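Beneath this line is the structure, given in structure tokens, with notes to follow.
Only a single protein chain was left out; the remaining protein chains are all shown in position.
When the chains are written out, they are named A, B, C, D and E in that same order, and each has its own residue count from 1.
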Amino acid sequence: MKKIEAIIRTTKFEAVRDALARIGVNFFSLKDVKGYGLQKGEVHTYRGADLGADYIPRLQMDIVTSDEKVEEIMTTIEQAGRTGNVGDGKIFVYDIERVVRIRTGERDKDAV
Amino acid sequence: MKKIEAIIRTTKFEAVRDALARIGVNFFSLKDVKGYGLQKGEVHTYRGADLGADYIPRLQMDIVTSDEKVEEIMTTIEQAGRTGNVGDGKIFVYDIERVVRIRTGERDKDAV
Amino acid sequence: MKKIEAIIRTTKFEAVRDALARIGVNFFSLKDVKGYGLQKGEVHTYRGADLGADYIPRLQMDIVTSDEKVEEIMTTIEQAGRTGNVGDGKIFVYDIERVVRIRTGERDKDAV
Amino acid sequence: MNEALFTANNLWILVATILVFIMHLGFASLESGFVRRKNTVNILFKNSMIIAIGLLTYFICGFNLMYPGETATGFFGFAGFGLSLPDGDAGGIAYADGAYAYYTDFIFQAMFAATGATIVSGAVAERIKLNSFLVFTIIFVALIYPIAGMWKWGGGWLDARGFYDFAGSTLVHSVGGWGALACIMVLGPRKGKYTSKGIQAIPGHSMPLATLGVFLLWFGWFGFNGGSVLSADPMGVSLVFVTTSLAAAGGAVGAFFTSYAMFKSHDLSMVLNGILGGLVGITAGADLMSPMASIIIGLIAGIIIPLSVVFFDRTLKLDDPVGATSVHLVCGIWGTLAVGIFGSMAGGGQFITQLIGVLAYGVFTFVLSYLLITVIKAAMGVRVTEEEEIKGLDLAEHDMEAYTM
Amino acid sequence: MNEALFTANNLWILVATILVFIMHLGFASLESGFVRRKNTVNILFKNSMIIAIGLLTYFICGFNLMYPGETATGFFGFAGFGLSLPDGDAGGIAYADGAYAYYTDFIFQAMFAATGATIVSGAVAERIKLNSFLVFTIIFVALIYPIAGMWKWGGGWLDARGFYDFAGSTLVHSVGGWGALACIMVLGPRKGKYTSKGIQAIPGHSMPLATLGVFLLWFGWFGFNGGSVLSADPMGVSLVFVTTSLAAAGGAVGAFFTSYAMFKSHDLSMVLNGILGGLVGITAGADLMSPMASIIIGLIAGIIIPLSVVFFDRTLKLDDPVGATSVHLVCGIWGTLAVGIFGSMAGGGQFITQLIGVLAYGVFTFVLSYLLITVIKAAMGVRVTEEEEIKGLDLAEHDMEAYTM
Partner (left out) sequence: MNEALFTANNLWILVATILVFIMHLGFASLESGFVRRKNTVNILFKNSMIIAIGLLTYFICGFNLMYPGETATGFFGFAGFGLSLPDGDAGGIAYADGAYAYYTDFIFQAMFAATGATIVSGAVAERIKLNSFLVFTIIFVALIYPIAGMWKWGGGWLDARGFYDFAGSTLVHSVGGWGALACIMVLGPRKGKYTSKGIQAIPGHSMPLATLGVFLLWFGWFGFNGGSVLSADPMGVSLVFVTTSLAAAGGAVGAFFTSYAMFKSHDLSMVLNGILGGLVGITAGADLMSPMASIIIGLIAGIIIPLSVVFFDRTLKLDDPVGATSVHLVCGIWGTLAVGIFGSMAGGGQFITQLIGVLAYGVFTFVLSYLLITVIKAAMGVRVTEEEEIKGLDLAEHDMEAYTM
């Protein structure tokens, strides 16, 4: 089993969620993250002085899936989440050793 | 060493925390996550219209531990976190390669 | 490729960020976490009763990097993030199997 | 008429002016509580400008359009730009038979004027372009409101016909409500309100702000209705205080039961709207009603509120984030008609006259507002872009956020 | 008595009415600031209903129970349901010797009435069932408050005995405080307050709201005390303004030093409670005190506050989220007794009389409130379920949240 961690634009969340649903991926966890990188956040003006964030607010989706689905999910997120501008984010894949579904106690493959 | 990532119900947090303390697990990190899955969030009514969240607020506990303790921790979380209803959450286990305790610089096993 | 997960003090964030920038690490994701451990949060008094948090607010930095940079990054965080008092936090290192840059579709090494 | 009585009378109208002024804070709070966090600065900004625009346009032309004095015909009159204080006692004790001075009259009426535009502000929230809204407001308070108001309060044709509207159920609230209705028809609903998945609730971001707003509006209403006695006459003002308060209480109770019956929960926003509905409802006849009649009028207004909100939302699919159409338009009509049903003027003939007034104001205000907002749409657009709407008007129009950490 | 003086007098009582009205917003803000975020809508909802219930029940029977006129005996009287405006001047200039009109009297007293129940509302916050609270409120303001009030203000036995309570340290504040005490004894503490790990603080969710509430209460107190002069008499009202303000200032300073000495930090909530304690303390004798005496009364009230809060919390283990028992009950008793110690009525005999009054009100109100809430508990329950308490009353009772993102 693998865990896919995708850091995406907040504005692309709905597109990615819907694209994943179309390929049957309905389970994931979502977190707010602050993305630091070369691209800075927007600069605002308040009372004549500049106010810049050095990060961009982003969303991290965690999706645990069986090995065979990884490629499809990655491609789906890539396509749905892309704008082509700096700041589109990244996808990371990890190996997962074990999974448990708390409700039933099912383990590993059955639990995904 | 392993990292255990448990997605649990917010209402079960205290039970799980106390159960872990009883088996000597006192260190973990806690994050707020939004759980997307087949079970939707509660539907509320506001001014006569429906207001449904498509996610459930959940907590993610990250516990890094030595290989031998993994099974015990998993069972503990499972038991303390179970309600038997859809939405109880999941536990994932990862391999961790290295650990450092920042305060002392201790590494790996000593640092857990 | 590796993922470095560092749990640090909120007050040390700027020091760590700047130290990382000096060794050329500018990309990371930041999350708020609640750190549970033996060290409790500060105790406050409100209307004559005690108010203690059983956690400490902390920051988690996620840095994905190539294998060779891991050691340097770890040492940098360790040095910049250390106060020597209980509660300095920890660094964990995971293996990452795959990486994608959403914007370009570049994969793995090219995408880090 | 002695000087002391003149001083006491005039003092009351000045105090009432202050109370009506603070209704603008009430509107600002209520409306910002009922919108999303990302559009809060925008609402606050609009309400800060509305009161400024209202006062200035009323100074420039509004006052003399609404009270044209000898230049009045049945439908229109204009006594000239700016103010002109009558000399000596004619601007003081003799101006209104010892009830108030000339400048008191102006400032009290000016505070009223801006409330009409504020009503519109809530209904169009979260999607209208700031500049387009401001242009609408200027014309609405400078021209539409005072010209319409003149028909009754300025001694025009409806006054001659016996139409009665004590403090403005129709002249202020319905007029504002018709303007709001025209605008939301042209604007369309907020993105995400009517979707393929059904009608979505978009909850307001702060119930404390909304509650603060309603209490401040009630507070101000003592001046709105009480000041409309146009003197400090103890019998008159004390009766108006009683009827106004009891109607508000009745509105709360009516909305409490009706909304619970409809939604099986105690929706605070409905009780708040119910209080306002009761207040709007009593406004046309606050000086004519017995305490018991005022409770009934308020109760019915309170019952109307949830029904009307759902009707606009589900049946008409008109998106009104704060319920301005239900509170001000529907309860304003109800209150105006209630003058023909309850109280010392009740009677079939009066009811017909009230109905004529309601219709006349409805047609005039709605048509002109609809034209105005349509012209503005063509000339400069009325809606922010979809992207701006998602981002929120605070960042899009004001480059700032209402709250920071 | 001339018409102008009547008009000025009556105008002041009407303005005071508006000021007492806004105290309800003060209570709503203060209480919601002092509870957790998840119970905010509930507090706002309760306070919106209390004012409505207070006005309506006072109209139905409260006014005529409290001021039964000729039907009064020492302990009870009832002049009939509803209001009956005396004919002609008897309801106007002749009603109170030119001080205020009949309807003015009613509406001013009605605004007072609802404050008693509001005091209870804060103490029982975060755990009481909404409907049970509303039933308690109805009976409390419709019956307990006016019957008790009649003993003094309605010309009953305590009035005859020389008991003095100018504006209600006892009749309003202690009465509300006794009701609160009875309720929190029956209700029990909030879950998580007294745990095996010790006494836990449960901090309020918004200090700006709490501060807003206290300033609004002080603002309203100018009407509460100033209006209780029952005319616009310049000497009387101006003295009351001075004593009221200085006592509030004294309360702030007393609480500032005492709470710092006790807790080694500047707890804003204590200074806010201290201001209120000073206001409650001066209320019984606001017309009797010199400026200096009023500062001392306020200072002592301010010193009492942190001591009393800690006493209720730690010693009695009675959980009162907003400190209503300390502010209204304890400082209400203090203020009533202070009439026997300071000011123009001070003296041993008066002190005894004041004590008798304090005890009489204590026994009557506490026993009846205790019975009432116990009966309600048996009949319909008083506490939400543990699950609802954890979830918060906003979602449990109102299906909504106070704030959204």
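By definition in this document, a contact is a pair of C-beta atoms (placed from the backbone, for glycine too) under 8 Å apart; a residue touches a chain by one contact, two chains touch by 3 or more.
Computed from a predicted model, the values in this text were never measured in an experiment.
Participant: Which displayed chains does the hidden chain touch?
Facilitator: For the complete complex, the undisplayed chain touches A, C, D, E.
Participant: Out of E:295, E:310, E:324 or E:358, which touches the unshown chain?
Facilitator: Checking each option in E:295, E:310, E:324 or E:358, the one touching the absent chain turns out to be E:295.
Participant: Check each of E:226, E:335 or E:357 against the chain that is not shown and name the one that touches it.
Facilitator: That would be E:226, which touches the missing chain.
Participant: Under the stated touch rule, tell me which residues of chain A contact the chain that is not displayed.
Facilitator: These residues of chain A touch the chain that is not shown: 44-51.
Participant: List every residue of chain C that touches the chain not included in the displayed model.
Facilitator: 11, 44-46
Participant: For chain D, enumerate the residues touching the unshown chain of the complex.
Facilitator: The list for chain D reads 2-8, 10-11, 14-15, 17-18, 21-22, 24-25, 28-29, 32, 40-41, 44-45, 47-49, 51-53, 55-56, 59, 82-83, 91-93, 100-104, 106-107, 110, 130, 206, 209, 212, 397-405.
Just so we're on the same page, only the chains that are shown with their structure count from here on.
Participant: Count of steps on the shortest touching-chain route from chain C to chain D?
Facilitator: Between chain C and chain D, the shortest chain-hopping route counts 2.
Participant: Which neighbours does chain D have in common with chain E?
Facilitator: Both chain D and chain E are touched by B, going by the contact rule given at the top.
Participant: Decide which interface, B-D or A-D, involves more C-beta pairs in contact, and give its chain pair.
Facilitator: So, comparing the two chain pairs, more contacts are at B-D.
Participant: Taking each chain's centre as its mean C-alpha position, how far apart are chain A and chain C in Å?
Facilitator: The mean C-alpha positions of chain A and chain C differ by 19 Å.
Participant: In whole angstrom, what separates the CA-based centres of chain C and chain E?
Facilitator: 52
Participant: If I count partner chains per residue in chain B, which residues reach a count of at least 2?
Facilitator: 31, 44-46, 94-95
Participant: Provide the list of chain D residues touching at least two other chains, using ranges where the numbers run on.
Facilitator: 203, 263, 265, 267, 269 - these are the residues of chain D that touch more than one other chain.
Participant: Applying that definition of touch, give me each pair of chains that meets it.
Facilitator: Touch list across chains, by label: A-B, A-C, A-D, B-C, B-D, B-E, C-E, D-E.
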